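Every protein chain but one is kept in place in this view of the complex.
We call the chains A, B and C, going by the order they appear; numbering starts again at 1 in every chain.
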Amino acid sequence: MNLLKITASNAFINIARNKLISFLCFGIIAFTLLIFGIFNYITFSLESFSETFTKNITAIFYLREGVKPAQIDELTNHIRENLMVKNVAFTSKSQAEIDFSRNFKDLSYILSEFKESPFPASIEIEFKPEYAMDTKVISLIEEIEKWSIIDSKEVNLDWAKKLIAFKKFIYVVGMFLSLILIFVSVFIIFNVIKINIFYRKEEIHVLRLVGATDWYIKFPFVIEGAILGFFGSLLAGALLFITLKLFPVYATFMYNLVKGMIDFKTIPSVIFLRLIGLGTAIGLFSSYFSSRQFLKN
Amino acid sequence: MNLLKITASNAFINIARNKLISFLCFGIIAFTLLIFGIFNYITFSLESFSETFTKNITAIFYLREGVKPAQIDELTNHIRENLMVKNVAFTSKSQAEIDFSRNFKDLSYILSEFKESPFPASIEIEFKPEYAMDTKVISLIEEIEKWSIIDSKEVNLDWAKKLIAFKKFIYVVGMFLSLILIFVSVFIIFNVIKINIFYRKEEIHVLRLVGATDWYIKFPFVIEGAILGFFGSLLAGALLFITLKLFPVYATFMYNLVKGMIDFKTIPSVIFLRLIGLGTAIGLFSSYFSSRQFLKN
Amino acid sequence: MIEFYHVDKRYVSDQLALTDVSFSIEKGEFVFLTGASGAGKTTLLKLIFKEEVPTRGQILIDSQNINLIQSKLLYQLRRNIGIVFQDFRLLQNRTVYENISIPLAVRGEKKSTIEKMVMNALSLVGLTHRKNYIPMHISGGEQQRVAIARAIVASPKIILADEPTGNLDTELSIEIFKIFERINANGITVLIATHNTYMMEMFPKRILKLDKGKLISDGKKERAA
Partner (left out) sequence: MIEFYHVDKRYVSDQLALTDVSFSIEKGEFVFLTGASGAGKTTLLKLIFKEEVPTRGQILIDSQNINLIQSKLLYQLRRNIGIVFQDFRLLQNRTVYENISIPLAVRGEKKSTIEKMVMNALSLVGLTHRKNYIPMHISGGEQQRVAIARAIVASPKIILADEPTGNLDTELSIEIFKIFERINANGITVLIATHNTYMMEMFPKRILKLDKGKLISDGKKERAA
């Protein structure tokens, strides 16, 4: 415990001894992780953005004239059984008339010209939000359409299909880029720390020659790497915060439209924690593996 | 000219002399630029992707019964004047009937029951693709809708609005991230090259002491930076290519849907050139400014 | 006890830096190692603390064959040896005080012990007033004395010194050799590589003489070229 404290303070002293280089490494780590953070945030945002497109997806099916109540019940029950469906509502011809005259009071005189309600009966399906973008919704809609009692439907499947594809695209791209970015971040930070240690190989060699154990040499480097990684990722988090604070200003300047579309002010804390964890871990392991290389004789 | 040749070959020798560090710097530069390249490519792809949503936007306006040809001409001429409009087509009631019976031969017997065509006359507007996502299109549609001869329209403005917002969002985010990324790339590469030069400050000092001019010292570093930047960006380009080659495989594995949606095989050469230009320039200027710092006495 | 048995050292294929070197130094001896520039003195010393490994032959330190020591456990060997490197090898980012304290710090000594021993070593080499300087900011001779202080500070069983007075004036050199003599009087083995014929005359000890990698003479008070 005491050794850990001494080593940690040694690591800080080491960082202070090599101010410029530590500072540069620190900066590189911070900026590398900033990109990682931004990417994470973008993916996150795009996903929630694409969700606003797809909330409360409803489909309305208009029924043919003269459909029997039994047939309607059969269909609504069939639909209700489906797990993706949140709500099914039947609107009879007369109910449609009432709805119309309620919504358009000024036009209700038109209805008086008709003997019977001119509106078709309809079934409105509301899907659960979590299935809003599922391809299975599309097949359900297509299946219902084939029922003989259905006259027509009002739902833009084309858009829905495209949006589903889009959402998946965002997700796949996001995952893929996150993987690449983790890899790149690790690579950059690893190399920077390796450079840092490489230039101190003489120091490592001398320490060995005066009787230091491998761990005595390695430990401060490992701690140093972890410290650089930790503070680097902390800075990255702060920069991410500032960047996202700044973005709406820039966005407002560019396009008033985009402003407010996404809440750019709060960084999901999970991204923040991910950053710090990643930064510290990379710093730590980079130092560990890099220092090992220079502990040969 | 000869001096340039000698210096360039000196720069290569220098890189060979400091193999490990040059290699690490080179790697960092390549990976930093890889991210820049990927980002550029994503922005590019998302933009063209969102365009596939919006190509061939058409709006159909159904006319009221009993509209006079003069009124129709007035409206179509008005629409035709608009620069965003590619094509305006009027479909009379009888033409609509003919179209219907041509498209649905089996159902044409239904039409025989009607005295007059049951279909409304309509005007179909096709917009030029470059305006497909313009908000002005929306205001035009809304304006036309207010004409008294219009009965109803068939165009989903809600989607269109959301998509316009989305496209702008992509654009703004893309621009913003490109700016940040350029900044971060410059920062990282600058710092790496600075570390590289920092550790050779003793060499710089000795060269000065034996009578080298500042330019004699600086020039190989500048060339070295440019070489590292150039080859780094070349590698970044290659990695970008491989990454994008790899992506569809990954995507296929994840979601068959996304595959083929975008052509991931060709990297727009503009991105490639941008990478190389950026890499070389950063390397060059980084070396120039970093080496200056160590040429004090 | 340092024993060399038919030791060869070859850095590059075509020539030997040491050829068939055999000798033994008893515990508590004071020995000079001499020879022209490039004769192999530094190489011989490096073999003792295993910075280099012999191409052929055996080296025994306190009857332990150091060829067989694992890299991980080398520190045990090295803690018994205090070394003054020809090129000093001071850590540039630490002060004189910190440099001298390293051998104690790596042994995990207490801070108060370290302070006492470092200050003692500093005053022996006459550098108390330079303790907070970094190596770059002191003179060549001062750096050499820091290197000497670092070698003796942890009271090792063997002291190896490679040209320890090359940057010192005669007066100071004599003082330093007197320190080595005093340390030697406490039973510490001392092996000093030097060209300084004047010092070898002033301190008549056993002299090992190398020439082009061969041990050409081994005897007391012999006059070196």
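Please note the rule applied: contacts are C-beta pairs under 8 Å (C-beta built on N, C-alpha and C of every residue); 3 or more make two chains touch, one makes a residue touch a chain.
All values reported here derive from a predicted model rather than from experimental measurement.
Student: Using the contact definition given at the top, list the shown chains touched by the missing chain.
Tutor: Within the full complex, the chain left out of view touches B, C.
Student: Touching the absent chain in the whole complex: find that residue among B:Ala212, B:Leu234 or B:Ala281.
Tutor: Final answer for the missing-chain contact: B:Ala212.
Student: Which positions on chain C touch the chain that was left off?
Tutor: Looking at chain C, the ones touching the missing chain are residues 11, 34-38, 41-43, 86-87, 137-142, 144-145, 162-163, 166-172, 195, 197-198, 224-225.
Student: If the hidden chain were put back, which residues of chain B would touch it?
Tutor: 3, 17-18, 202-203, 206-214, 216, 295-297
Keep in mind that, in the parts below, only the chains that are shown with their structure count from here on.
Student: If you average the Cα atoms per chain, which one ends up farthest from chain C?
Tutor: So the chain farthest away from chain C turns out to be B.
Student: Central chain, going by Cα centroids?
Tutor: The most central chain, going by mean C-alpha position, is A.
Student: Just how far, in Å, is the C-alpha centre of chain C from the one of chain A?
Tutor: 63
Student: Per the centroid of Cα atoms for each chain, what is the distance between chain A and chain B, given in Å?
Tutor: A distance of 21 Å separates the two centres.
Student: Which integer distance in Å separates the CA centroid of chain B from that of chain C?
Tutor: 67
Student: Quick check on chain B: which residues sit in contact with 2+ other chains?
Tutor: none
Student: What residues in chain C touch two or more of the other chains?
Tutor: Counting only residues that touch two or more other chains, chain C contributes none.
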